[in-house]
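Of the protein chains in this complex, all but one are displayed in their positions.
By written order: A, B, C and D. Residues from 1 in each chain.
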Amino acid sequence: MIGAPIQGRSPARMAWDRIKKDRTAKISAITVAFIFLLALASPIFTWILHTTPDQFHPETLDPSFGTNPVGKLGGISAQHWFGVEPRTGRDVFLRFAYGARTSLSIALSATALATLIGVLVGLVSGFFGKTVDLVLTRTMEIILAFPSILFALAVTPVLENLLESWGVPTGNATRIPVMIVVLSMFGWPYIARIVRGQVISLREKEFVEAARSIGASRTHLVFKEILPNLWAPILVTVALNIPTMITSEAALTFLGAGVIDPTSDWGAMLLASVPFYSVDPMYTFIPGFGLFILVLAFNLLGDSVRDALDPRSSR
Amino acid sequence: MSQNSKVGNDSGEEIILSVSGLTKHFPGAKTSFFGKHEIVQAVDGVSFDVAAGESLGLVGESGCGKSTTGRLITRLLEPTAGTVVFDGQDISKLNNSELRPIRSDLQMIFQDPYASLNPRHTVGTIVSTPFKINKVVPEGGVKKRVQEILEIVGLNPEHYNRYPHEFSGGQRQRIGIARALALRPKLIVADEPVSALDVSIQAQIINLMKDLQKDFGLTFIFIAHDLAVVRHFAQRVAVMYLGNIVEIADRDTLYSSPKHPYTKALLSAVPEADPDAVGARERIRLTGDVPNPINPPSGCRFRTRCWKAQDICASSAPALLQIGQTQVACHFPE
Amino acid sequence: MSAFLEVKNLSVVFPTEDGRVQAVDSLSFSVEKGKTLGIVGESGSGKSVTSLSILGLQKGTRAEVTGEIWVDGTEIVSANEDEVRKLRGKSMAMIFQDALAALHPYYTVGHQIAEAYLVHNKVSKKQALARAVEMLDRVGIPEPHKRINDYPHQFSGGMRQRAMIAMALSCNPSLLIADEPTTALDVTVQAQILELLRDLQKEFGTAIILITHDLGVVAETADDILLMYAGKQIEYGTVRDVLQIPQHPYAWGLLTSIPRLTGDPNLPLTAIQGTPPSLISVPSGCAFNPRCNYVDQVGTLCASSVPDLLPIAQGQSHYVRCHMNPALRESIFTTQVRPHL
Amino acid sequence: MLKYTLRRIVSGTLVLGIVSAIVFSIFYILPADPARLACGKSCTPELVQRIQVALELDQPLAVQYGRFIKGIFVGRTYLANTDAARTCSAPCLGYSYQTDLPVRQLLMDRLPATLSIAVGASILWLLIGLSSGIISALRRGTWIDRTSQGFALAAASLQIYFVGLILQFIFVDKLAWLPMPGYSSPFEYPLDWAKQMVLPWVTLAFLLSAIYSRLTRSGMIETMGEDFVRTARAKGLSSRDVNIKHVLRAAMTPIVTVFGLDLGSLLGGAVITEYVFNIPGLGKLATEAVSNLDLPVVTGTVLFAAFFIITANIVVDLLYSVLDPKVRLT
Partner (left out) sequence: TASAATTFTTPVAPIKGAVKGGTVTILAQGDFEHLDPARNYVGGTLDFYRLFTRSLTQYRTVNGKTDLVPDVAADLGTTKDAGKTWVFKLRTNLKYEDGSKITCADMKYGVMRSYNDDILDGGPTYAKDFIDNPTNYKGPYTEPGKDLPTVICSPKGDSITFKLSVAIPYFPYVTTFGAFSPIPKAKDTKQNYELHPISSGPYKIKSYERGKQLVLVRNNQWDAKTDPLRWNYPDSYVVKMGADQNVIEQSLISDSGAAKTSVSFDTNIITNLSKVLNVAKYKSRLFNFDSAYNRYYAINVDTVKDINVRKAIQCAVDFKSILLAAGGTSAGSYANSTIPKSIKAAYRNFNVCGRDVSKHPEAQLDQAKAFLAKATNPKTTLRLAYRDRGVEPLRAAALEQSLKAAGFTVIMDKYPSSDFYAPAAKRGVPNEPDIIQTSWAFDWAAASGIVYALFDGRSMTADDAKSNQSRGNFPDLQALFAKADVSSTAAQEKLLGDIEQSLIVDKAAHVSVYFETSHYMAGSKVGGLQVDGGYSTLSVLGAYVKK
């Protein structure tokens, strides 16, 4: 809109102002923040509840059916706010809180790694074109041709063994890095494709020509001219990628290639709940609902970020 | 093409740019992943000279290779063949680092005032980038110099920290001009600098550029498809058709007695805002569109739309020859 | 006599988040069969909105349309969608600036023309396609029976515009609205298209509204000119009147600022200062006053009250919206403007 | 077009080759010994070694892979020229370490279940997704739109396993309207088949239709802003014709592509769905094989799935050229 210029607002600032006005974004942000807080504060609850997420509580289970917590709704009580786990009597609330920690840190690290790789590859591939581009796009094509869940399942033990052979101790110390690598391995091509497309169109933009015409180096072109224009799409991609990563992490764990007991994780809690969903539905419901809310909040937030950064897309 | 003489202007001024046999063939759109490239003959053997301080207009229909020529001269593209001698140095084969010192003398103004400014940079950053890249520190510092330039192009120096989206099209084009001016270039290639602007704004920019040329002794290559606009800016005009120059002459000669049928047709097609002139003017209506540069017609490229075309036009390409004040490439000039 | 199209006091407002956009403000004009009205104005002055309102295409959107639009005896603003739909294509048709975007990429040109014909005529598909061939032939596309099977992207720019025209004219509409039909085209092709429009008008007696920002195009094609600025009509009259004795300072500015093929090229162009206003906050009074060189001649009135659209003299059909009195205008025009033309 | 198709098939085969090589080498560096797995309860080192020979695990990786590829195209003979020779005709994917059955047969046995899920669910999600997306787009901004899109976003944020378990709890355990999900042959027990498939279909369709609904809606809305839609209206077409013939037609193209790819990856095994509902499909086969380190089956399933994905890609590209005349394939 041509006309009275608005006082010195950068595009980022305008997006931020738009987000601040968005009620959905606010509620989602609060929800996400709340879950983060729960994850961060989980040790405090250990102290309040005088137990740990790994502590067995055989007394809370029906002695003849280890699968049945004593009491209603999966054994919810003043001591066990979300009930207890069948078979072990471990406190579900603590496992939930600690699980949020694991799930979030894996998903976020994987997103970060995937974004880093994706952006770098996208930049290089889009900007330099030719053979480099051909090789990189082919690589992406091959990765995308992999049945990702299956392959992730298959490759996890392999990578784990590899790490172990380098002397990393068995268990979650290897499992978690492996998960992050595997998740980002299948995540980066999506980001790279978006970045590459953007770079290709930006590369042809006249302002890049203009910079070239004053003798700018490639580094300048990539990092000073093109990259600043990528923040918005990257941010949107990241925002929409986080929920996908959370889901994938949970799915991988659910299929058994995830973190190892006793470390808690939402996907692992769901997996553990499968045999009991009909006797103790609460145990399924709690991590499932948590996952749903978290993913929903991130999705809504991602939508808001996208709308704010790209005002043309309207709901 | 024009092998003979460097056509200078009569006054024998210093030739700052001399282009000869300039050719650019693009790999055309690939039709599939493995498909072969078609060859787009965007510019094919273009030669002309530009004297210091003059402004040369380059006109022609869409796709005839004007921008490509401009970008070859500023070495944003590497020519397939031919030479570009700028300030006594052949720059057609230089690599990026060798070009760097010349860049500040050779600047470009772009058509699209929206796409040519990085939306993430402030006006200050945009105009000061030339200084930073060429590591030039002007007297009084970069900021001061930039603000001076902003003032010169008619912008408020206080707009230093604003972003392009806060400006109108005309103002943005001024920013683009400021950037081109920053390092005091000798030659500016302006690629359709006003065609994206509103009529009421076009005149502002044309006037501004004219003033700048006068004040700083700039040399301009002014690309446009609008003959009337060129007439108001350039002292000499070259007409392009499908990658070739078909006619070059000084302004008055070209507009009053065009030699090439294409020039003639082009002139007669310009609508005039004068109801009396409408009936009075001779009308030449070309049929069809400009042919595809992937497969240009043999011989004279204009023959497919030319009402004068004979057999010879299909078999041999006419050279650019001097006829009176004009250089024209036609077997049957007017 | 009553004209084929009669627009009275048309106003269009878009309520947006940033404010109410007064895109068109009390516009009145008429077009008779066989005549051409040129609407001229800068980008954003409301030309396209006007044309869309005439076709009733703003029904069902957030646009608030008021006033009256009479097409062939039907009032469009108050009519319901179905009534207007029956008029569209048949009584009035439209061609758009960007023909590539305006044609559906997935259907053949022939199909799209035939479709337009089929809606309003009880004919078979075959007959409709035959009509499409006929129309393409009429607008000068070689080998039309082959080209009907082409998709829009296989046509060149000029051919697409011709196809659009063929589509618009397939049902012999009495009114054709051409919204910047040649802006995207080269001059040589533009000339072809304008000539085609003129020929067709002669043949079918169509009323044409030609929207453009190029006064040259209007001069060559139109009978009347409506000059718009910031949603308002500021000058309205025959081509000859408006171009030869323009009354509004904006018209003066436009005429003197466009480069021409005649006249002294060394004289600087007299540009209009400033930029067009935002339609959300149109300057009070005469919208042009911040850019007008002659505000001093009138005083505060320019900034405080909107001038009425008045005939330049009693009984004249040349209207202008300016606070300056006719004599003053006359003198300024002769002394300061005419020499630059 | 034919040339293009052939070329795509060749390059797709190449990609498959690379995928198989990767899968193959990854399992080769796995320290766990497949021979031990195939050996059984009374296993001795000699026996392990004999099995190693029988499975040709003693050969170098390149030789193993070469034989594997050969098996696919022309078949192969294990332990040729020995008493224990057995021939596996092309396309041979080897024998399962676990069950000693031809992998091809395992895949074919599991395919019907996966096919049942994929086809049924995709019909359902297309129906629901498209119709709700269309209605939303046409009634943009109304409560219908808001409700359906809110629902879609929520559904898209749900997990198959969570929804699957909840639905199973409600419809199987509490209400007992449906039998436990599973797979019965549709030819022998059509009714049981349908009843058992209902939950997998609904679950999968629930989540995916949400995505399609959003996709359809945004595609339609975007298209509605296109110039050619305005042209269609200017022609005097009825809004129904405009919406269906012009808007939907244009909005459909990307949806068809996405659908093709989704179906393709689903055909390779609806891993989670099969896992949750205990359906003996390809995905289930693969997860079992992975946990048993049954290399031939893992390679087979991954290749099979990759085959579907790549085929879907090719089909989608060809389809795209049919749907979008601008795309010219040579």
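The rule we apply is simple: a contact is a pair of C-beta atoms (placed from the backbone, for glycine too) under 8 Å apart; a residue touches a chain by one contact, two chains touch by 3 or more.
Here the structure is a predicted model, which means the values were calculated and not measured.
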Which displayed chains the hidden chain touches across the whole complex: A, D
Options D:L106, D:A121, D:V163 or D:V316, residue touching the unrepresented chain: D:L106
Option touching the unshown chain, where A:G89, A:P189, A:G258 or A:G302 are the choices: A:G89
Residues belonging to chain A that touch the chain removed from view: 54-56, 58, 61-68, 86-89, 170-171, 260-262, 274-276, 278-279
Where the unshown chain meets chain D, residue by residue: 32-33, 36-37, 40-43, 47, 50, 84, 98-101, 105-106, 109, 173, 179-184, 188-189, 192, 195, 278-280, 284, 288, 291-293
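Throughout what follows, only the chains that are shown with their structure count from here on.
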Whole-Å separation of chain centres (CA-atom averages), chain A against chain C: 54
Chain B and chain C, separation of their C-alpha mean positions in angstrom: 32
Shared interface positions of chain A, touching two or more other chains: 2-3
For chain C, residues contacting two or more additional chains: 275-276
Footprint of chain A on chain B - complex, ascending: 71, 74, 76, 96, 99-100, 103-104, 106-108, 110-112, 115-122, 129-130, 133-134, 161-163, 165-169, 176, 179, 182-183
Contact footprint of chain B on chain C as seen in their complex: 42-43, 156-159, 186-192, 194-195, 213-220, 239-240, 243-244, 253-255, 257-262, 265, 268-273, 275-276
Chain A to chain D touching residues, read off their complex: 141-142, 144-147, 149-151, 153-155, 157-158, 161-162, 165, 243, 247, 250-251, 254-256, 270, 273-274, 277-278, 281, 284-285, 288-289, 291-292, 295-296, 299-300, 303, 313, 315
